[in-house]
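For this view, one protein chain was removed and the others were kept in their places.
Note that the chains are named A and B in the order they appear, and that numbering of residues resets to 1 at the start of each chain.
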Amino acid sequence: MNLQVFEVFGQEKSGEPHVHVGSVLAGDVDMAYLLAKEAFTRRGEFRSLWVAPRKAMRKTSAADAPMLKTYTDRSYRLGIGYRKTVEKWRRLQEGRQG
Amino acid sequence: MKDVLREILLSTADDELILGHRDSEWTAFAPFIEEDIAISSLAQDEIAHASVYLQLLHDLTGEDPDRLAFLREPEERRNAWLLERPKGDWAYTVVRHVAYDLFDDIRLRHLARSSFRPLAEVVERLQREESYHLAHGRLWLERLAQGKGEARQRLEKALSAVLEDVPGLFEEGAGVEEAVAQGLLPTRPRQWWEEWREAWGGLLIPLGLGAWVPEELSLPAAPGGRQGRHTDQLEELLGALSEVYRSDPAAAW
Partner (left out) sequence: MEDKDRLLEFEERIARGEKIEAEDWMPQEYRKQALRLILTHANSEIMGALPEGEWITRAPTLQRKLAVLAKVQDEVGHAQLLYRVAEDLAVPLGKTREDFLADLIEGRAKFHNVFSYPAPTWADVGVIAFFVDGAALVTQSALLETSYGPYARILKRICSEEAVHLKHGEDIVLTLAGGTPAQRAMLQDGINRWWRPLLHFFGPPDQDSPNLEQAKRWKIRIKTNEELRQQFLNRYVPKIWGMGLQVPDPHIRKDEDGVWHYSDPGWDEFWQVIQGHGPLTRERLALRRLAHDGGQWVRALLAGEVEVA
């Protein structure tokens, strides 16, 4: 007789994201929600809770973890890839003065 | 006026204290761990509410809330019998809670209009916590009603047992006429029955449990809890409740 696993996400303050806080066993999502309230916010830690059946979620496994990494230069997607603009401004301004 | 208010506050406080005590007997013994945490919260809410009412009484008469909670004899207690029954099985616990929570919800709505302002103000806060109790009870009642076999048998047995004690909730203690005349109680408890019956029916009928919706309020002929007459089950409960306090009521604990 195994109950299902439900993942629980809580939001501490208005405007902040819901983050994973743990999981509960329950028979269905409505019960999981009511039980999660007492399991995770008996001291008023969260102002909002989300509850979802684990079987409806997909998680990164050890096997597909490599998929989440990048293997070639992706600096063009990051600010750090454009550090030369400082140098370019300098040279441009020197050229105009000279 | 003090005596009349005292009766109102004591019956409300005692209902909550005794039910909270019974709920707390589930702590570490509930059907599964997640629910264990939830029922322990219900128990805390009930006991905390009792404590609020006793504090109001303290402000009125100077009586010590702990002394009131721990040292009164059974005949000074005003809770209805429904609340002093042993915790029973999970079906009984759920059904008793739902029956009582609906009653309490109605009582709170009426008390919110009491001419005694401190009570009316307190009630507004307590109503919010009770809403979780109703949601919790309703959900469990639905789940139990879906069951067959053992679960169904237990549910039916619990419904019958609880319904025998429900009228006792509406029993009127001393001074009710005076309380109503002064607006301390906006309405008589027995007038709450129709509201309760409607709410109870509204829950049970869609679940196919219409056979357990009583028509009439049949108040027992003999006095019950609201008039200080109790079962042995309360005495047993008070034996545990007061054990340490009674060992030295003058000591600080």
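The rule is short, and it goes like this: contacts are C-beta pairs under 8 Å (C-beta built on N, C-alpha and C of every residue); 3 or more make two chains touch, one makes a residue touch a chain.
What you see is a predicted model, and the numbers here were worked out from it, not measured in a lab.
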item: Options A:K13, A:K59 or A:R96, residue touching the unrepresented chain; value: A:K59
item: Positions on chain A where the hidden chain makes contact; value: 1-3, 5, 22-28, 31, 39, 42, 59-62
item: Chain B, residues in touch with the chain not shown (by the definition above); value: 21, 24-25, 27-37, 40-41, 43-44, 47-48, 50-51, 54, 65-66, 69-70, 89-90, 143-144, 146-152, 154, 237, 240-241, 243-245, 248, 251-253
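Just so it is clear, only the chains that are shown with their structure count from here on.
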item: Residues on chain A engaged by chain B in the complex (per definition of touch); value: 3, 24-27, 30-31, 34-35, 37-39, 42
item: Complex contacts: residues of chain B adjacent to chain A; value: 32-35, 37-38, 40-41, 132, 135-136, 139, 143
